[in-house]
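Structure first, commentary second.
Note that one protein chain is taken out, while the other chains of the complex remain in position.
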Amino acid sequence: MQRKLLLEHIDVPGIQSYDVYRSKGGYASVEKALKTMTPDAVVEEVKKSGLRGRGGAGFPTGMKWSFLAKPEGVPRYLVCNADESEPGTFKDRYLMQHIPHLLIEGMITSSFALGAKTSYIYVRGEFFYIIRILEKAIAEAYKNGWLGKNIQGSGFDHDIYVHPGAGAYICGEETALLESLEGKRGNPRIKPPFPAVKGLYDCPTVVNNVETISAVVPIVNNGGEAYAAIGIGKSTGNKLISASGHIKKPGVYEIEMGLTVEEFIYSDALCGGILNDKKLKAVVAGGSSVPILPAELILKTASGEPRLMSYESLADGGFATGTMLGSGGFIVMDESASIVHNLYTFTRFYHHESCGQCSPCREGTSWMEKILHKILEGHGTISDIDLLWDIQRKIEGNTICPLGDAAAWPVASAIRHFRPEFEAYVNNPKQQLEVSYYDHCRNLASAEV
Amino acid sequence: MAKVTIDGIDIEVPDGTTILQAARMIGPEVAPPTMCYHSKLKTSGGYCRTCLVEVTKGSEKDPRPMPKLVASCRTNVMDGMVVTNGLSEKVQDARAGVVEFLLLNHPLDCPICDQAGECHLQDLSYEHGNYNTRTDFERRTFEKIDIGDKIQLHMTRCILCYRCVKVAEQITDGRVHGVLNRGDLSEISTYIKEAIDNDFSGNMIDVCPVGALTDKTFRFKSRVWFTKPVDAHRDCDKCSGKVVLWYKGDDVLRVTGRKDQWGEVEEFICNTCRFDKKQTSDWTIEGVREISRHSVISANKYKRLVRPKRLTINDIKALPE
Partner (left out) sequence: MSETETIKFSAETEALMQNIIGRYPEGRHKSALLPLLHIAQADSNGWLSVPVMNRVAEILNIKPIEVYEVASFYSMFHLEPVGNCLIEVCRTSSCWLRGANDIVAHIEKRLGIKDGETSADGKFTLRTVECLGSCGTAPMLQIGEQYHENLTMEKVDQLLEENRNTTKHSTYLDHTTFRTV
């Protein structure tokens, strides 16, 4: 088993507290950066590390940082995106809950690199107990001289504030998050300008995910090259995977990128195989937005190579036969799961979370939900399946922000890989209704009890 | 300056010009349709997605095509940019989709809607939509709210272009309405059922591209194509006083701002001019207004309104069998 970078001390009793975290080498990256490095040198290490945004898009973090505009006399901001709301994803919550100082440390080191005197952690509103934990950690960091004026005598000042969201998935989109942080509705902005030029309060801003900022800590401690040596190809380092659904051991796993999907699902040290030893049917590998893949395509690529847990391997074959690593929200479905009903929960989700600003997403997401509901209720027709396909096609790429794509891809992939199941709902609704819609979840729940 | 090619036609425009503005400079044959963009309102546009175009070459410096269609109203031109609009199948397909989305929950009440005849959504669906509807779900409706005795709000017809919100924000001194709720439940509202009452609130009617905000003083008085638009002005201490009077016979049925060929208001007018000056004697008449915008009223029939000749027995005999 390879070395853990983020979760190394997760099981140490009391690691939530400053004293224990510090005794395990906590805040070393801040010391190192502030005392021995220039801000640009920190950016350089992050570039060398090959770290890619862990929120879902996978954009190289070092490059994002180097785009930050630095006009004289204008404040710059670092904003941590802790609005974790992508169905299937719960790794950021896990990090913040169990080892909150890691994020605080990453925030300070990253802010030093970016020249940000103030940073905000935008936490999704439902996580109020996490806010409580973070606020306590921040207070401890102030008390011990890691925040505030002239940190550790370096002359660098920094303040961190926690900002609560209030229930809106769309605020995970970085410009919607900034709008929300400014006290407005979470409507994504039209880009360009990008936040790196005009972000929070029209100032240059970097928005990074919790896991991304946390990863800066081991990168600065051990050097960018050491981080880049871990993983495979352009998927460097470790990744937190949130595993859920029909597996024996749901949870958050830190894996080295390049592990095979098969090992991830079936290894006893990881997911432990399929619940009740049933057969694997399908996997949504990177959070609800990414294409669903049937068992044969998630375990092996179309060309027969073993599929790996990495940005490139999961994307192998494009959307025809591949998917995306996304946020690492790994949802596993066994043979009894209804793909159509699962898709319905996704489309209902996107309908509920669409901000309503642009017409394809506002109208299209609700239309798709209604059609799927109609199919589930046994009133669907074959032409409804084609209509669903056409609607998602007309949403994809035509919206202001990626939520449109995120709503379209699950529909497209479910139809692409599981069309016969949709047809079965249409042709023999009664049987499908009995097996999949009601009894299925009932059986499961009683098995659990 | 930047040179840009739209549907094969070159034009040179100042830096910072949007694709839409450049296309409009060339002319209506290449200009994409718009619903939410309004040239006199800052930060308008980007929402409806009807003006999506394809950028097949980004610029001279970076000739790569843009991966997605872009909203031409909110995308600036670059030197050497090549854009396709009417010539792009991808654009036409996406636009047909947008029209379908906009119509999905829009009521089919044109026969009783005051906006009919000068409705941008009618024009858009006629030019870019399909004849058939593919939905049989019940259309979305909203609870009616009263926003005063001058303006009628029909939320069910709204396409959420945000123009009226921007009018309230940018040209009135106290916005009391906005967009409430989220997603497809979003609605224009005051939330507390309060009248929208200020000197310039009437402009919300003029900027509304559909029949969501209409003039209560003109309600059900006439189809617009039976009225005759006349340019007129008066000395006004609040606004430019430049308006269009809409006549039926000798009566002024309504007063509106003047709209350009894109259907966008040229100069905003005050409520006194709009609602309180409905006598010809209040105005200096300039002459009959030519409506150049392509729509039902643009037939300009009022200009040659000739009473049809009564048929005589000889006419009937002359008709071919």
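Labels for the chains are A and B, by order of writing; each one numbers its residues from 1.
By definition in this document, a contact is a pair of C-beta atoms (placed from the backbone, for glycine too) under 8 Å apart; a residue touches a chain by one contact, two chains touch by 3 or more.
No experiment lies behind these values; they were computed from the predicted model shown.
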Residue of A:L7, A:V46 or A:L181 touching the missing chain in the full complex: A:L181
Options A:G14, A:G167, A:G233 or A:P306, residue touching the unrepresented chain: A:G167
Which of A:T61, A:S288 or A:Q392 contacts the chain that the document leaves out: A:S288
Listed residues A:E44, A:E126, A:E262 or A:D316, member touching the removed chain: A:E126
Interface with the unshown chain - residue positions in chain B: 174-182, 190-194
Residue ranges of chain A at the interface with the undisplayed chain: 75, 84-90, 92-93, 118, 124-129, 131-132, 135-136, 138-139, 161-169, 180-186, 201, 242-246, 250-252, 284, 288, 329, 331, 333, 337, 341-342, 345-346, 348-349, 352-353, 355, 438, 441-442, 444-445, 448-449
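Rule of thumb we're sticking to: only the chains that are shown with their structure count from here on.
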Where chain A and chain B are represented by their mean Cα positions, the distance between them in whole Å: 41
Touch list for chain A against partner chain B, complex: 168, 185, 190, 351-360, 362-367, 370, 387, 393-395, 397-400
Residues on chain B engaged by chain A in the complex (per definition of touch): 46-49, 52, 67-69, 71, 74, 93-94, 97-98, 100-102, 104-105, 134-135, 137, 159-160, 179, 181-186
